[in-house]
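Structure below; questions to follow.
Note that one protein chain is taken out, while the other chains of the complex remain in position.
Going in written order, the chains are labelled A, B and C, and every chain counts its residues from 1.
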């Protein structure tokens, strides 16, 4: 029974934070999956200049794809009614003025909400920034989806990030395959755990200290 | 025979500086008259967001005017083929990146090319800036058209401006009702005089020292 | 879909508190959100800071037009590159309010645009080449960068933007027409809350994505200009009639090149 959530379920849980009218930028990986689970009225933004695009073009549709529409991950996507096209000056005004929600992957999140998700190398050539820093600093809400631990079993939720930072104190919510954790001024608040897991077990896989929510419950979808 | 040039002639002379392909912002007053004399292929810009508009709407045509097009002086103008509409962010990038020629009126120009044309009062409420400072600083070429002297006969071309400055060292060419004067690194170069006037007479009405061009001639239209 | 459409101008401005900072376009009669300005006057909100491209006297009767100048008695501060019309006596009509304590901050129009952009882009400030060596230097930090002088300018982040649009879809995707555009897109991006009065509201999908100027994410509230609202062709006709009675303004707004 002590399974970890699969990637689809994590995407579904992150998507639950969104509501009608929200505009969201979905990063590489798990966040892309959120697109399948968002409520009506949520629109997708890509920093390369689209708001309100449709769904991704699948590999078997590529012959029919209009190559002029590309999502935030560089995938072909479809236009949709109510879409707007704009340049990057407008795009980053959108991102930086706090009107977007950002769902991104992460390598590490610190107890203060510092985010590391662009670089595993330690120097400037160790990663690619793209829009990640702008999204982390500027978004109204930053949700990070990631596995709770590395492949080697080491915690990704740490006291202090060891990977180069994307931004300081920028994460609002962490959705992992084991837990949902809110970054609060007082520290990391453990709000939900995967079915069958206890708060103690989660703490055992987390370097940063967790505050256990009085309303702790199983992950709600 | 010692007439001063009339306003139309000054506009005509200033317009002679323009050539096919130039884009020009025409300020209030005499500069507006240049529009009648520019060569083919010159386009007009207004900082409020049009490039390549047509002619002004005259008072007796106002019933038919489309109110959506307004020139740099707040007058209704007509759209024209090849016009572009843009916002002020684009407009001032255009102005400040040195792609435009500016023809403006002036109160005073100094021997270094300092321009005073926004304020006769001495405090911030003594005038209206609009786009004048941007145009003076940013334009590829700044041409000032003005009467050579004030109504009281005082020189407008001075050693040092007494009116508040629009911009330092920004004027390239001065077209007055008496002379055409180029602002050079060495000083003010008197290049053309109105018919019947001598260089000495012009110097007598000019506070700043003039260098007489070896090619001094009558104003050419 | 979130409903952004408000039934009246009064409802659209109902929550604006005393002390609010409001960016509002005014570029002659056509490109002005008259109805929102009139609603704010009715509401009587005090201590306003008004950011506008062009602050000219209320030369029209208020029955036909409402320029930002009708808000003068409610204002604490004015930020604008154009205060008055020079030929009418620049600044003259605000002096009474300045003497009573209203602050006026003037700057070049391009500096206004750049400061609004800076607000939208979350910048802490910019080094601007405009105003160096002029009275606008007063109180500003000056810095030499690569041999050239610049003035430090703070970003502008209005609480509200009042926008006069042409056509909007129900998501807020907005297009302007002609010079209606001007300062408005950057005002909409810089403001926390953007309120649009508009000639037409259309269905989602009716505006080509390539032609959207202000994406809907920047538009929070929409009010349709009713047939008897300000800014309509009929009211505009009345304004022209008034203008023909005022020689210098008429010359300024249309008419013979002088």
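Here, a residue touches a chain if its C-beta (ideal position, glycine included) is under 8 Å from a C-beta of that chain, and two chains touch if they have at least 3 such contacts.
Worth saying up front: this structure is predicted, and the values here are computed from it rather than measured.
Only one of C:177, C:221 or C:235 touches the chain withheld from this view, namely C:177. Touch with the chain that is not drawn comes from one residue among A:33, A:158 or A:202, which is A:33. Among A:56, A:158 or A:188, the one in contact with the hidden chain is A:56. For chain A, the list of residues touching the undisplayed chain reads 7, 28-29, 32-33, 35-36, 46-50, 56-59, 62, 65-70, 73-76, 79, 85-89, 91-92, 95-96, 114, 119, 121, 123-134, 137-138, 164-168. Listed for chain B, the residues touching the missing chain in the whole complex are 20-21, 23, 40-41, 43, 45, 50-52, 79, 81-86, 89-90, 92-94, 96-97, 99-100, 137-138. Against the chain not displayed here, chain C makes contact via residues 110, 114, 117-118, 121-129, 143, 145-146, 148, 150, 175, 177-178, 210-211.
Rule of thumb we're sticking to: only the chains that are shown with their structure count from here on.
Centre to centre, using the average C-alpha position, chain A and chain C are separated by 37 Å. Multi-chain contact residues of chain A (touching two or more other chains): 89. For chain C, residues touching at least two other chains, in rising order: 117, 185.
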